[in-house]
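Pasting a structure here, questions to come.
One protein chain is absent from this view; the other protein chains keep their places.
Letters A and B mark the chains in the order given here, with residues in each chain numbered from 1 onward.
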Amino acid sequence: MSDGTATEQPLHRSLGLTDDEYQRIQDILGRVPNHAELAMYSVMWSEHCSYKSSRAHLKDLPSEGPHVLIGPGEGAGVIEVDGVAVAMRIESHNHPSFVEPVQGAATGIGGVVRDVVSMGARPIALLDSLRFGPLPGDTGADQTAERNRWLTGGVVSGISFYGNCIGVPTVGGEVKFERSYSGNPLVNVMCIGVAPVDGIMLARAPGPGNAVLLLGSTTGRDGIGGVSVLASASFDEEASTKRPSVQVGDPFTEKLLIEGSLSLIEKDLVVGIQDLGGAGLCCATSESAAKAGTGMAIDLDKVPLRETGMEPFEILTSESQERMLVVVEPPKVQAALDECDRLGLRASVIGEVTDTGRLVCTKGGEVVADVPAASLGDGPLYHRPYSPPTASRDLTTEAPGPDTPPEEALKTLVASANLTSKRWVWEQYDYQVQLNTVAGPGPDAAILRLPGTQTRIAVTVDGNGRYGQVDPREGARHSVAEAYRNLCTMGAEPVAVTNCMNFGNPEIPEVMWQFVEAVQGMGEACRVLETPITGGNVSFYNQTLDEAIYPTPIIGMLGIVKAGTVAPPIGFRNEEDVVVLLGRTRDELGASEYQRTILGKLEGPLPQLDLNAEATLGWLLRELIGRGLLTSAHDCSEGGVGVALAEMVALGRFGAEIKPEVGHDLVPWLFSETTARVVVAVAPGDLSELRDLAKGIGTPITELGMVTGRLLSIRGMPDIRALTLKEAYEQGFPRLMG
Amino acid sequence: MRFAAHVNVMPRAEISDPQGQTVERTLPAIGFQGISDVRVGKRITFTVEADDEAAARSIVESASEKLLANPVIEDFELELSAL
Partner (left out) sequence: MRPTVGVVVFPGSNCDRDANYSFEYLGAGTRFLWHTETDLSGIDVIVLPGGFAYGDYLRTGAMAAYSPVMDSVREFAAAGKPVIGICNGFQVLCEAGLLPGALRRNAGLRFRCMPVRLRVETLDSPFTSGGMWPGQVLTIPIAHFDGSYYADDETLEELLAERRIAFRYCDQRGELTPESNPNGSRLHIAGILNAERNVLGMMPHPERAVDPAVGGTDGRLLLASVLYSLQPAET
């Protein structure tokens, strides 16, 4: 160790530790930590790894339900569906993607895939929730627009490059654009995996004497303090100086790692497995030992390095990608090494499990770090002060304005960045590989075959930062409700949630307040809708200079589609079908897409949200779809019934003649984002059955009109040609991307 | 003897190069005028051990023909310098 101990005060501070935290480390060790130990505590006790600001608030979230096998606290949540274990997990990679979008997004995929693989599950699907600042030509576009476009293109190609190569289909997601993300885009990736119920693995290092193996890539200086440091501090203007700590993804090695890890598990050669993510080797070794109540002795000379002269702290905290730690019983070590060799996957024995409860690392025969394994994961817990904001930001921007005629507003919205078809994005993803993709991307949710069963699962990711900015608690409830509605519109029964909480700097009381409110709102909605939270990710410090992003909880929700149920498409299919609105519209334009794109502002109040009405509507949809009564269905959320109808025409074979509900002016009726509504089409002969079912359960319905012709004809405004809508919907995004 | 080898692989002159064309279209948009004939290729560097320069050249040439470049669509040039 060059500098021996860390007696100079600034070192712990320069590593991001407070004086109190530094004192606590000394208390734990009973001495002054050396440089390597200090670096280990600094990354393990960072916000990203320790959840020190959020943990206190997350513990009350509902996490139990009939399907839940493994709840929060493991690599991924796991539920049981029709005898199969389904793992689900979301991770953010926001800051790395802002610094270098292609590699940032690519390594984000790699990380969440390894989380799922470390549970013993084969990854079968990816979904992405992305947020950027406005694109050139979009409402709200400013001097950042060109850069936003570059970031958008880069992130999409990073997901494409990595996800396609490892052979995991990207089946769904969402992309939205708001000014609040100009200085801090969001890249949240969800991964779904499957395993036999008895094949689920845990990140445990049991059995003193067992060998510890490191699989995959060599370890370099790339990403020292990378994820944890990037994700644990706000951006300043020198963001580009952080570029060296961004890692470069190697999807080919990831593919080998997936196959190798799953093969070792299948051949019963490992007793514990954990991926290397934030805080690298230091985290994987200490966590897996602590959870098993054991210790670990690691010989850093055995870690394959790609650079010379690496210090112990660098080897321990490097976040080099595509690595996995496995624990193997001594008699099986050779078989494990042979299997990795057969697959072309690098594997090295780097240490062994001990009964000391300590993580002891040696290099050149000398002990370079010796700490209680559990203490690294048992980071500080903060009850940060929080208080509601006193002044709201001015969020107005130049826009077409309130005099825009309704038909023009509709055409503009259908082509607008948030609502237009994202085909340009998802055609760059291999969404079919593995042959499970029954629906998606494009529809309200993706539907996947569940290998080995006749059952299918439906998956969606949803979030609404605009709503969150107006009211973080209500905004979070809305996001849960929208995910729920999206699944129900595909005929699924929602059963589980995972989430990614994207917020600003938690040391600012207003931001902390947003977080606390959002967690409570999310918990409440998940409790009422009986969709337990199986895990989540918290991403703080999404902030550039003084500006925090909109509070953006992203909800990943999974539902079960019974065998034989066929989800209706969005587009109108049969002429003379009756168009019906399930639910009733109120004039609620607060925080809507109409407000965003046409009026250029953001202000409340939010639409009312009745979770029981959502649950009732969900039941009705499953019943209608289960009986095969719906020929088309599309949920009304952002953009309201107007945009829903326009998409049903744009994606369908026919237009429609529509008469609005009575008692509304046309503009609020078209664009109100009232919840618990879905537009459906039914054959005329099935209308009475639909009516009876809706009446029985108490969901109001309105007959809006009929599928017919080649026009969208809404009473009270000029007709719009179906081809015009199709063009606006399909070409909007390519045009914005230039 | 050890030699530093540099192999420049370029799309063959007669076939279109969409990557080069895209770069060429973008350059004026960000203020660079007067640039034409952009082609995008790749440069592969490695160290080779051989008895003399002729032997090294023959190894590198053969590797380039066989693997590093695809003669159907690519040409290559190589540079060799003693280390």
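Here is the rule we use: a residue touches a chain if its C-beta (ideal position, glycine included) is under 8 Å from a C-beta of that chain, and two chains touch if they have at least 3 such contacts.
Here the structure is a predicted model, which is why all the values come from computation and not from measurement.
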item	value
Contact list for the unshown chain, restricted to visible chains	A, B
Hidden-chain contact residue, picked from the options A:Thr144, A:Gln434, A:Gln520 or A:Gln731	A:Gln434
Residue, one of A:Val32, A:Ala56 or A:Cys165, that touches the chain absent here	A:Cys165
Listed residues A:Arg13, A:His67 or A:Arg449, member touching the removed chain	A:Arg449
Residues belonging to chain B that touch the chain removed from view	15, 18-19, 22, 44, 66-68, 70, 72-73
For chain A, residues in touch with the removed chain	157, 160-161, 164-167, 250-253, 255-256, 259, 342-344, 426-438, 449
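Definition applied: only the chains that are shown with their structure count from here on.
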item	value
Distance from the mean Cα position of chain B to that of chain A, given in whole angstrom	41
